[in-house]
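Structure first, commentary second.
Left out: one protein chain. Kept in place: all the others.
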Amino acid sequence: MRSVHALGVAALVMQALPDPTFAGEPKSGGIFRIYHRDSPGSASIHEGATYSINIPFMPVFNNLVIFDQHIAQNSQDTIRPELAESWVWSGDGKTLTFKLRKDVKWHDGKPFTSADVKCTFDMVMGKSQQKFRQNPRKSWYDEVNEVTVNGDYEASFNLKRPQPALLSLLASGYTPVYPCHVSPGDMRTKPVGTGPFKFVEFKANESIKLTKNPDYWKKGLPYLDGIEFTIITNRSTAILGFVSGKFDMTFPTEVSIPLLKDVKSQAPNAVCVVEPNNVSTNIIVNSSNPPFDNVDVRRAMAMALDRKAFVQIQFEGQADIGGTMLPAPAGLWAMPKEMLEQIPGYGPNVEKNREDARKLMQKAGYGPDKKLAIKVSTRNIPVYRDPAIILIDQLKSIYIDAELDVVDTAQWFPKVARKDYSLGLNLTGNAVDDPDQSFYENYSCGSERNYTGYCNKEIEKLFDEQSMEKDVNKRKKLVWEIDKKLQEDVARPIIFHSRTGTCWQPYVKNVTIMSNSSYNGYRYEDVWMDK
Amino acid sequence: MTAVNYDSELRRAGAHATHGWRRLAFLAQRYVLGTFGLFIMILFVWTALSADLIARYDPLTVDSAHRLASPSWAHWLGTDSFGRDVWSRIIHGARISLAVGIGSTALGCTIGVFVGLISGYLSGWVDLVFQRITDILQSLPLLVLALVMTAALGPSLPNVIVAIAIPLIPTVSRVIRANTLALREQPFVEAAKSIGMSETRIAIRHVLPNTLAPLIVLATAQLGSTILTEASLSFLGLGIPEPYPSWGRMLSESAAEYVRTAPWLVIFPGVAISLAVFGTNLFGDALRDILDPRQRG
Partner (left out) sequence: MFAYIVRRLALMLVTLFGISVIIFVLLRVVPGNIVDILFDAAGFVDPADKANLEKELGLSQPIVVQYFTWISGLLRGDLGYSYVSEKPALQEILPRIPITAKLAGLALLFSASIGIPLGVISAVHQGTRLDYTLRVVSLSGLSLPSFWLGLLILMASVSMFGMMPIFNPNPKTWTEAFAIYAVPAMAVGFRSAALTMRITRSSMLEILRQDYIRTARAKGASENSVNYHHALKNAVLPVITVIGIEAAFLIGGLIVTETVFNIPGIARFLVEALRWRDYPIVQNLVMFIACVVVFTNFVVDLLYAAIDPRIRFGD
């Protein structure tokens, strides 16, 4: 039964692979209706770190460069020009220069120039007068000295050291170019961009409306007259709405595997895709306080995990097991399976792993009569809570009596920052499938999002080494080594990498769901509807 | 309000025997629905108390091999997305509902009685202040107040009990105050005063026992609504946190995802809530008829 079902979904994926040659002549017109999972805090992509903002507002903007919107797997090779006509690296690999388009206008009619590029990145790097309320991706540009302009149509990024991956970061949906002449406050409430759609209105908890930009610099695009997001927080209500035809597409990457079955049974014609979204579910371990300051207890905890059971329960088998980097085939940087299985706790024999784990626990002084009582802290959101419930159940097998400690959103990060937890269940989303993004952000000494404060100077050196490596194959080998070491150190045990579904009505054409990021694929300039 | 005398009430209703079992049997016969309600309530309390015996599985144990199983002999009411037995969870959920129901009703009533007694007995500015506070609390819908309270206190069982109890206080204190005011005029209170009994003693010895009947009626009526409020709070994500099997929580978020693929996850907890509340309502109604004849139908 299970395998039949898996086959069924595999077939779905095949069916949904976009193939522009067979899509027929695109038709213009129509309002594209999507439901939105929640009300985003603002409309400013640079000030957010959630695709609740990316998805509705990416169509308003352009980047310098962008990942090809119709190739599911983002990589250096799929980066395409957008506001930049072309780019070139200097010989020493320390200067990246973009030649900009001259025919681009902001939605308010002002011309786009290199000054806008400088403004945007100065602001992101925290160097300008005007400040963002919050600036979550400042660290992406740690290696950038400054952005310089040469005339109105050329801009250069000057680096402290070579960082080939910078281009990938610039190609993410998280990296739109903002206009100089609009304040950050206005960008939060009524954003102005150069993109295929113009912002119309954003009613909190109700809807977000975009309309076609008739003066879009790509002639003939977009096809759609507009995009309308209706905010529906209740998942089952939202799915019912899609099934009954009120929406042309579900919120991208928001349909869980169990719900997908429901959608397929109710709307057999709907096209559904299941892809990894490059979000890992992991455990943050407080190693500065007892009991997890004891490396044996940490190891035992990591070895007690039955990752397959997590995947079975939450994803009916459809999720991936790996290290920090997204597993293959969707992920570009995952270590080979044989290497992965050498890591303690990743071996296929769960019972044996747990036997070893129990020995470690006994060594640390625990046993059937002396159980370790701890709390597993997590947020009051199902995608966090559900794996925590499974984790607690599994920890019973190694004499750990854990209790769930559900934390309100407003208190979660302050609590984590205070180190007021012993185990925390956490989700880490990666916008770009590149080690530079995930290693520095989550494991480098002193990074804000390195919650556990893991700090290993040797690994830190390897981070830089892989970052500067131009040869992709050599870089991969380095990355595997680093990833393996991180897992062995129990820096932040990765439980699984989730997969999610997206469904649309059969008449919707040219939507591609990215397979190694859920933040980059929503420009929607050539999406059209055959009806 | 009047002091209760249900012997005379029984006689009026035509009962000849006013003692022991026969009296009970008579009441049961006259108030069939109330008896049925009482039966549901006893069942509910018994389930909560002996949950460990009745439940066939541990309500928290995850079983990846049997997730979302439909009702069967092995799992009477099916299993949820974690493979946890729904029957066992509902049984254990009775504990939570009972704890919240009784806990918050008792807390709300105790404070309410205290406030009502003081307010009615002392009069003057104390009464005035208490009255205004009561007014204020009553001008906010119960759920709104409970929502803000749980948000302020954080989600946990004791906090939810407090959050639901506070909006109950004004309702109770109003009734008790009115009752106390009426009782103060009664001859036996006057008499007690004339023989030099202290005010506090009068309040405790004479006034309090005589407000018991309306209090019981009120408390039973509130029991159902507290259970419903907890369910609503949990449904909105602010009530009892996972993994405790609260009925409202079972209905919310994750269950809502399986509305059609696993309808038992939506139906059974809803039935449990409705049944428990229905039972207390039936019983409360009958109790009101018996103890508070002025309102009888």
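Letters are used for the chains, namely A and B, taken in the order the chains are written, and counting of residues starts over at 1 for each.
Just so we're on the same page, a residue touches a chain if its C-beta (ideal position, glycine included) is under 8 Å from a C-beta of that chain, and two chains touch if they have at least 3 such contacts.
In this text the structure is predicted, and so the values were computed from the model without any measurement.
J.: Determine which one of B:Ile91, B:Leu183 or B:Leu251 touches the chain that has been left out.
T.: Here the residue in touch with the unshown chain is B:Leu251.
J.: Taking the full complex into account, find the residue in A:Gly185, A:Gly220 or A:Gly365 that is in contact with the omitted chain.
T.: Result: among the candidates, A:Gly185 touches the missing chain.
J.: Of the listed residues B:Leu27, B:Ile96 or B:Leu142, which contacts the missing chain in the full complex?
T.: Among B:Leu27, B:Ile96 or B:Leu142, only B:Leu142 touches the chain that is not shown.
J.: What is the set of subunit A residues that contact the non-displayed chain in the whole complex?
T.: That gives, for subunit A, the contact residues 39, 41-42, 48-50, 52-53, 131, 133-136, 185, 188-189, 202-206, 230, 232-234, 236-238, 240-241, 243-246, 266, 408-414, 417, 448-449, 451.
J.: Which parts of subunit B face the unshown chain closely enough to count as touching?
T.: Per the touch rule, subunit B residues meeting the hidden chain are 33, 132-133, 135-136, 138-144, 147-149, 151-152, 154, 224, 228-229, 231-232, 235-236, 248, 251, 256, 259-260, 263, 266, 270, 273-275, 277-278, 281-282, 285, 295, 297.
To be clear about the criterion, only the chains that are shown with their structure count from here on.
J.: At what distance in angstrom does the C-alpha mean of subunit B lie from that of subunit A?
T.: 47
J.: Name, in rising order, each residue of subunit A that touches subunit B in their complex.
T.: Contact set of subunit A toward subunit B: 234-236, 240, 256, 258-259, 261-262, 265-266, 309, 312-313, 380, 382, 385-386, 389-390, 392-394, 404, 406, 408.
J.: Mind listing the subunit B positions that touch subunit A in their complex?
T.: 60-62, 64, 67-68, 81-83, 154-155, 237, 241-243, 253-254, 256-261
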